[in-house]
Each structure stands twice: as structure tokens, then as C-alpha cells.
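Heads up, one of the protein chains got dropped from this complex, but the rest are sitting where they should.
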Amino acid sequence: MNRRDFAKWITTTILAGTSCKRPEITIENKVKPSHSPNFENIFSYKTCFPYFPFPLPIIIETYEGIPFRIKNNFNSDDIKINIPPFAFASNYILFDKHRLKKPTIERKETNLPEALNILLNKIKIAKEKDKKIAIIATRQNSIYFDKLCDEIENSAPFFEIIQLPIFDYYKSNLEANKEIFNDDIFLQPNIAGKKMIFNFGQDFLHNDPFNPLLIQQFDKRNQILITFENIISLTGLNSTFRFSLSESDILRIALDFLAIIFESKFNFNPTIYLNNLFLGNLSNKLPEEVLNLIKFYKNDIVFLCNPYSPPQLHMITTLLNYLCNEDLSKDLNFKYWISDLHWYTRSYEKLKSLLINPSDYCLIIFLDYNPYFSLNKELIEFVEKTDTTKLVNLSLYNNELSDKASIFIPLQTYFEFWADREFPDGTIFFQQKIIEPINKNSISNLNFLFILRNELLKKNTKGKYFNELNDLYLSFSSKFNLKDAINNRFKIRESTPEKPLFANVKLNLPKLMEQIKLTDNFTPETSKILIYPSQSSYSGEYSKNVYLFENPEPIFGNRWSALYPITNSTNDGNFEFNSDFLVYQNTDYLKRFFSISLPNLIAKEVDFSYNYTINRNPLKQLNQVFTTTKQNHFTSDTKLFSQLNQVEQNIQRQLYQNTYINKDLQWAMIIDLDRCIGCNHCILACQIENNIPVVGMEYAQKIRTMNWIEIIRVKLNNSKLIFLPILCQHCDNAPCESVCPVGATSHSADGINEMTYNQCIGSRICMANCPYKVRKFNFENPEKVHLNYIPEMMNPFVTIRSRGVTEKCTFCIQRVNLENTKAKLFGNEDNVVVKTACQEACPVNAIKFGRKKSLLVNENQDDLFVLLPEFNTLPNVFYKMSKNEQKIF
Amino acid sequence: MNKKFFRSILLIIAVVLTLFGVWGFLYTLIYGLKGWGLTNRTIWGVEIVNFVFWIGNSHAGTLISAILYLLRQDWRNSIHRIAETITIISIMIAATFPFIHLGRPWFFYWLLPLPNQTTVWPIFKSPLVWDVAAVLSYAILSFLFWFIGILPDYKYIKINTTSKLGKSVRSFFSIFWTGSNFNWDEFKWTYHLLAGILTFVVISVHSIVSFDFSVTILPLWHSTMLPIFFVIGAIYSGLALVLLCSSVLNLVSSLGEKITSEARTNLAKLLITFSFILMYFYLIEFFFSYYNLNPQEKFIFNLRFQKEYLWMFVFVIFATFLFPQLLWFTKFRNNNSLQILVSTSILIGMWFERYLLIVPVLSADLITKETFFYSPTIIDLSLTFGSIGFFTLCFYFIGKLIPLVPKFET
Partner (left out) sequence: MLLSRKKSLLYLSSTILLLINCFLLINFLRSGKNFFKQQEVSFSHKMHSKYNISCLFCHYKAETNSYANYPSTKDCMICHIALKTESELLKNVIFSYDSLNSLSYKKIYDLPDYVRFNHSLHLRSGIDCATCHGFVDEMDSTYQVRNLTMGWCVDCHKNPHKYLIAPRKISGISYNLNIPSEKDSTLKMNSNLGPIIYSKQIQPATIECSTCHN
């Protein structure tokens, strides 16, 4: 041992045993080329996230061949979609220790080829016995996947491949549209540019598969959103008017609208029909201002409908949308897709036959599909009844099925294999292989079908499916080249048909009404339990993602709860359901919530969405402990903001000014409160970008969460809610800097309040002196407690903080530094553009970041505020709000 | 027999408490602050309260030995060494609290202006750096004062002098004191000088401790009143501790008989005086918060009338102001057990007073006006009670070693 090693040993064991370091990657025996990762080590890959039905264009950034950052791909031609939180947290799954490592057969571990052999043998036996085999697969929206399925079914008629969506939001819509259009059409209205939106319970801002499209079309500032819902949703919180109604009441309101609009359009009053069908006219329930608004915006209204609601409501919504459009001959500005929906009805027919005659089938293969998560009750019952030797499960994690199934084979994540994904409008996205499969004993679902088909057709199995995929797309276009295709998407189908959607439809209202009556099967006035999956964790494979659990649920602000009870029950706020679903006692919390945050809340029904956890059957074990960190919302009675010009006066009155800040280079952030919908995406993006520890349930209860952004809710005096994200304000007169005894926090010339982790000794006086309370303290070493501590997936540009160190928002200093370095090297120093992680993740573009000088010029100075101006800290995070709202403050 | 019984009971309790405290101390050193009741909202808790409390307790020693010495108050002679011993032990205990309170205590030396390879010096703007300087200089000076004060009594120091080692140790620590006229001369002016310096230090040290709070911009802390408020509170609790120790000594040891009753009654009188000064500050604090136009300050001040803190507030008023008024009566004033009772209540009351000053301010969110309730854990309690046990043990052993009542002056 030489001197330096000795010194290192001393400093690492005794003195600096817990110094803050960059994440150490221990994959293979790679020589680390440098001690400072820089932009030249980052390689970006264009690929897509297999989100159904919208494959999302994303960019995956890798360092030393390992993905560490997932970003939106805004450069893709016309589809600009913000990716949902589980997409940018998804590289956690890649390195998750809980991922299953080996295939099991009868609970004995084997390797992949052996497991596949046994499976293929079983198929042979089935063929000899003349029995059927069912594959229940998650719908992939992949042309190659469909092709493989077709080939398998054609070559081997005893195979039945059932493709099911993860969430069954198609069913009602399809049934309704079959009545109207006599075709498999899926409809989604376009809300962009509409003045007024009537929303029958669709939580498009948070909890809906369509959020990537609708959330961007929504403009909180200029659109009037009126929500009728039987749940508490983020959309409800963000709407101008919110009515809490039962499902039946919503239907009646919808019918009421139909009547009103019919009357105004055709001088025809359908109330005769309505009165016959339902209990009466409900128009007196609507406040007069809403009715006036309807009359005012008659031709600029769009209606939305909860995809889980009964088909009747879908029918009415479609009719309402049809009627409220000014010009009937025009395209109704609907997004609708026809061709890719045939599989749906076909699959359900097959599923029916499976459920009716289970004895015909000797093998049921679940390919990435878990009925327990998708809440397919019939399938769950079926699985519980059937013999375990019949079941085969292919999934990423150990789930309920793998406990039952005799054969279990681990799957691959979307980073690890090639695939094609089709956007509903016909655009093809390619999913790249970013990293060699970490688990050598895993298989991708495409490869599985490929092997199966080759076995059945007795093809040569040596080839790879990648070549076939390439050939398939060459047949679509002769100029096709996979490399080009990744960069420039291409379309195999024309966009939506040009013929007007309603051209062939002859409306016969009385007949439709009859149909509504015929299909009417709901019972009004009885409380009903609706369960549907929470989109915050998407499918089962993302449910082990600790980031998603740590992220506060936007409505309640709670973390680490397996389910979210949504509405109050009858007996004085006590949640005691007559089923064994949920027993909920913590009433103080909910009372507080109900009394403050929701205007016009009438609670009758008991509906909730749930967050799925592995090995926790939501139908059985729902009496989870409901944990929550304290809810941040309040009624403002004091003046929170003061106008910016007042702050500027304060600056002039100041005794001294910080001369080291270069006003030309200073960074600043503007947060638009008129746009913020409180979806908490920024919190999650920040947590992933900056290696912020996920502290777990126990610490979360102790208010030791480390999130650098916190969103609090302010109820304005006009009972409107706004969401106020609070992060480090990067004050010019930062109170934390002057009190730090060791100079661990200091100001840079470009106005960023810096935090030097290795200089910090943890006296915490900076935290005490921060009036915004944005600084967080590390109570524990990351490798010991923090659930997300996987060095491979950590951002290599950000130091991991050790025990006893304070941290806070840095304005993504690693990105700022990177861009600065680039600018210095390439001589572009005047025009440095930096995007912070929160800014990238914001689906409504509420966050702006840039040089203060140029940023503030473009804004109306009267609209800008700062927080707690009386402390004269001169923050550089500005909040924007239109002047009308300020008066209410 | 009776005294011995009391003494052994006290000792057993002290040992148990010390062990309890040592456990908490080691746990904190090894596992960090995760065992404490701190949250990311309330990041200073009981330990800072203890720090302020123990630093405060050390003040009376200097007051009695230095200021009263300069003022030629002879009644101090029988208790001044007790007071100084209390000072030294208190500072020792107080200094450990900020040390383990650090997130990375092994880097505590970064607070000192030492030459290092990073060339980063402590930021002298920071009140914590002042704090270190103040407490360190106070500790050194009062140790010197105590050490030099013992010199004339060096032959009573109970070290085994039969061995050669013991002899040399004793002669080393007596700095070759021979009792000559020259020695006495030097002793007197040194003692005088140190007393003079300490008079200023005693005022400065708690003012500087208060700067930890008053230099911040938080409402209620950011106040010019804090330094003098802290000094008065410190002297008050320190006097109570001296009275407690001397009264308990009277109860458990024959040494107590040598402490004059005059000294104890005078201490009691001082307590009454200071209780009124303190009350004045309570009222001023109230006035400041309500006369102030800052709504934040009013909000934070009102927190003490909330459910969580109200009982504490009422208790503080009762224990530090109302209950000590019993000392007006001569009968009570001279009663040994009542002296113990009153001084204990003052000490507990002063502890809670510091708690009320520190915790509610930090637990409140200034934007949402929300309070996050802070509750100490068992490790916080172990450190608190351990410090009491450790104090008692140290006091006992120092009393064994040196004459607690000066022999040369009485």
C-alpha cells in the first residue's frame, strides 16, 4: 500500500467516509474513461414508449451505454405529446432488483431454452390431443405483432390469440358508436380552441389514457370547463364549475342538455320522451350562470365523457357534439379511428368462447397480461377456477398469476428489444434496442411469438425477428430504411378519412331515445362502487416503481398508499363500506380536505380509482393503511403576493446590492399559475433528474420527503383553486448564504444559489433561515434507506448526497453547466438555452426558464409576483397570474 | 446515614440517566440524526433547546464568582466554587450538543479557522462561527478562572500523594504553588484580571448564542430584544441551578453545612428579582408582536396559544414567575426543601421557555400558515436526561476530588 492509497483509505474510512460522490457504475469491467462526465459522453436514442394506444415519441439519453434520462421528443413531426410520469420513471424497472431473474417450471428455476422447450412440448401434446390453446396478450398496437398472431392462428387453428387492452375504456364508446354509425369507431372529440367544455366525468388531466392528447389541447386560462363527476378528479379541481353527482344524475343532466339544445336548434322539445323515461327535468339543478353560458357559447361547446361510463352517456355525448357544431357538413373536428379496432370485437368473441368452454383448452398463456390489474372480473374468476398446470405466465415481475401458473417466463423491458408501434393515425414509431438485455433469461413478447410461429410452421429458428421486422416494413415502402425510419417516422395509412363522419347518419331521435331506454340498466339512487385503474402507475409492470409511489397523488397529496378513496360516504365522513373493500378511519384528514379544497362538493357515491401493487389483489386486500403526508392547502387571508413594481421599489431602498451578480447572465424562472393544473409531473421529473432519494413510507409519514418542488393549493376567495409550486427561489439576497458557517451554499455570478454538498457539515441553519422552507436534509445514507438507490440508473452528472447534507433545487445546474461548456467550446456564449427537468415535464408549459433579462421583457410586469416579498429576499422565481385574479387575492 | 442514603439514590439515578444518555449519544454518532424527532420542516429540536439551556446554566457561575467578586459581595465565598464547577460542567455538556447536532460531526473542525488544503475559510458572517468562538473562549476563560481559584486549596485535592507519580501530577497541576507571598500577589491580580474579563464575556457569550436566532430573518427571532432576553434568562436559570446544587448538597452531604444560609437566601432574593425582569421581557415580547404590523410575527407569536403549545406556555408562566413568588416569605426562603422545589421548577420552566422560543417558529410554514407538529423521540429524551445525569455525576466526582467549598476563604 503506497502513500496515496493509505491516504485514500484514511480519508474514506475515517474522515470522508460519507462524502458525496457521483454514482458508481459497476456494470461489466468497463474502464471508466474519465472522472468527469460531459456532453460528449451522452448518446441520445430516438425511440418510443409503448403506451397504449399512443406510442409516445421519446428520447433516451445514455451514459456509458446505460440509459439514465428519458425525455420528450418534441422534434417529431406533428405529434407533440408530453410523456406521462411512468414513462420518464421507467428506466427504474430496467435495473429493479425485484425483476424476476429466471424462468420457473413448477416453482423450480431453470434457464430460458429449457423452459421454452417444455412449453413447446406441451403445445405438441395439445395438438395431438386435439385441444385448444389460448394466448391472452396485452394489445401492442404493433403491425408485426398482429402479423405474427395471424400467422400463428392460420397455421395452427387450435391456437386462439386474444388481444386485450390494459384498460377497458373502449367498450362503452364502441357499443355506443355501433348504435349510431353501425361501425367500429372510436371517437375522441378535439377540445382545442373551444370556448366551453362540458365534461361528464372524464379525468383527462390526470387519470385518463387520453391525457397525452387532451391535456395539451386544454387551456386553463381561456376555456371554461364544467365538470359533472361522481369522483374527485384533478379535472374537477381545475374546472370552472364542478358538480358532484351520481352516475345516473350525470346521465339525466346530459339528457337535459340534449333537450335544451334541441329546443334552441330545431324548436323541438324532446322533454316528452325524457319525462317518460326518467324521473323528471333536472334543469333547475344547474345554476343560472351555467345556463346563460350555454346560451352564449351555443356553437362553441364540446362535450367529453368518462370512458368507463355506460354506453348511453357516450351516445348522448356524441349527439351533443354533433348538434353543437355550427356547420353540419364540416368535419366535426373529431379524432376518430376505425381500422385498428376490429381486433377488439374479435378478441371479445374469442374470450367468450374461452369462458364458456374452458374444458376445450389445455393451455392458457398469459402474455404480459394480468387480469388482476386490469380488473377483468370474469377472467379473474376463470383463473381462480382453472387447473394450475394449464396456466403459463409471461411477465416482468412476480405477480398473482405467476403464483398460480405452472410455467413462468420473465419478459424484457422496452429498452431491450426492437419493435414497431403504430400511432392510431397510421404513423409508425420504432422502438429501439437501447441496452443488451440485463436479464439473459428473459424474452421479449415479439420474440416469443416469433419462436412459437417458427416452431408451428417448422421454419428455421436461427434467424432473428429483427430481420423479419425490417423486411415487413420494406414491403410497405421500398425506400424504407430502419435507420431513417427511427429518425423520421413514416405513415403507412392516410390520416383520418376525408368524408364527414356524420354524412351517412340519419338522425332519428325518438328511435335513439328508445334505444337508450332499451339499454338502460342502471339503478338510480343506490350507491354503487366503481373501480378503475389509476393511470399514475399505468400497467402492472410500472407498479413496482418506487418513484410513482413516492410522488404525491395530485388530488389528496398523499404518498405511498395503495389506493385512493375518492368520495365521502354518508355517515358523517366515516368511510365504512358495506363491502369488504375498504375501511377508512382517518376522518380528520378528509374532513379538512372536503371543507377546504373542493367547491360544491356533494358526496354520495363511493367511487375510487386504485393504484395497483404487486401481489396485492385490489379486490381482496383493499384495507391498506392509508398513509399521507400532510396536505398542503390553505385559504389565503393575508396578501401573499405583492406586485413586482413594489419589489423593485424595495430594491432601490436596499442598503447594498450584491455586486457579484452579473445581471446579463442571471437566470430566472416564471411559473404560470393560470396554466398550472397541479399534476405533480414536475416533482417526479425533478426527483429523477437530480437523484433525489425516494425515502419510503416510513420517512414520508415523518415529513422527511426530499422533493425539491412541492405544490401547495391556494383557494382563492372566489372559491377557485390555484396550484402553487414552491421550489428554491434563488434569491439575490439569499438568507441561507449569509448564515452558512462553512460556505457550502453560495451565489454564482449567473444568479444561481449553489449548494456544494461536500462542503456541507449539516448545521441546518440555512434550513432554519429559509422563509420558503425549500431546503431538505439527508437523514440517511442513500445506499441504506433510499429505495431508488440503483447506481446504474442515477444521473451521472449529479452528485449523490450522503448522510448529514442539505440539498435543494439547483435550477438543474448540471444542465446549465453542460450548456455553458458547449457554448464556450463552440463560441455561442450569448445564446445559451437551458431547459430544466421540471420545464420539460410540464404538460401545460407552465414553467419558463431563461436569462432573467430576456425572460421578464416578454411578460406583462403587472402579472408577475414573488412569494413573501416582505422578507426582501429578492427571489428569482416569479409567479404569473392574470390581473383579474390578483384582485381576488 | 440518611444523607448517605439520599446520596446513593441520587448517584444510582445519575448513573442510569448517564448510561441512557450515552446510548443516545452513540446512536446519534453511528446512525446519524435519523433517530431524532426532526423532520424536514422542523429541523432544530430539543438538542438546540438543550444547548441554549446548558449554556445559560453556566452563566450564574461567572456571575457569582466574577461579578460579585468585583462587587466585594462576601457572601459569595461559600458558594463560588460550586457555581464555577457548575459553569465548567455545563459548558462541557452544552458544547457536545451542537457537535452531535451537526449532520456530519466529524467535520466540526471546519468551523475553526484552521489552515487547510481547500483554502476555504469559515464564513465569518455566520453566527455559528461567532458561536464557536464565543463558547470556546468562554470555556477556556472559565476553566482558567476555576483552575486558578483552586490553587490556594491545592493541598486538599484528593490525589494519592504517597506514590511518586501522584506527587508529580499534583505538583504539575498546582503549577508549583508554594503559598509564598509572591504567589499570593500574583494570584490576586490574575484572579482580578480574569474576573474583569469574564464580566464582559459572560454578557457577550449568551448574546452571541442568541445571534444564532436573531441574525436570521424569521419573524419573532429577528429581534433586537433577543440578546438581553437570553442573558437575563441564562442568569436566572443559572442562579436556580446554583441554588439547587447547594440545597441538594445540604441534603445529601456534610459539605452542605459549610454553605452559609446567607448565601442561599441571597440567591433566593436574586431569583425573585430576576423573575420580575424576565416577566418584563415576556410582556415586551407580547407587545413587540402585537404592536408590530408584520402579520407573520403575530401569526408565529399566536402559535403558543395553540393546542399543542398552550399548556407549555401556561406552565412556563407558572413555573418561572408565579411559583418563585413564594420566596418573598422568609419562612419559605430559608426552607431547604422549598428552595429545591422552586429552583427545580424554575429550571424546568426555563427549559420549556427555550422550547417555546425555538420550536414553534421552525415548525410553522410562513406561506401556508400551517404548523407541523414536532415531537421528540426517545433518543432526544435520552440526550436530554442523559445530560442531567452526566451533570450530576461530574458534579459528584469533582466534589470528591476538590473541596467544593473553598477552604482558604471560609
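Each chain gets a letter, A and B, in the order it is written, and its residues are counted from 1.
By our rule, a contact is a pair of C-beta atoms (placed from the backbone, for glycine too) under 8 Å apart; a residue touches a chain by one contact, two chains touch by 3 or more.
Predicted model only: the values in this text are computed from it and were never measured.
Per the touch definition above, the residue from B:29, B:140 or B:175 contacting the chain not shown is B:175. Between the chain not shown and the residues B:73, B:137 or B:190, the one that touches is B:190. Of B:8, B:118, B:168 or B:273, it is B:118 that touches the chain left out of the display.
Of the candidate positions A:546, A:813, A:846 or A:864, contact with the hidden chain is made by A:813. Although one chain is not displayed, subunit A still touches it through residues 2-4, 6-7, 10-11, 19-22, 24, 31, 33-38, 40-41, 746, 748-749, 752, 754, 756-759, 797-799, 810, 813-814, 816-817, 821, 824-825.
One chain of the complex is left out; on subunit B, the residues touching it are 114-120, 151, 175-177, 182-183, 185-187, 190.
Simple rule for what comes next: only the chains that are shown with their structure count from here on.
Distance between subunit A and subunit B, defined via averaged C-alpha coordinates, is recorded as 56 Å. Against subunit A, in their complex, subunit B makes its touches with residues 32-34, 38-41, 43-44, 98, 101-108, 110-111, 118, 120-123, 125-129, 132, 212, 215-218, 294-296, 362, 365-370, 372. Residues of subunit A that touch subunit B in their complex: 14-15, 18, 630, 632-634, 638, 640, 702-706, 712, 724, 726, 735, 738-743, 759-765, 767-769, 771-773, 776-781, 785, 802-806, 867-868, 870-871, 873.
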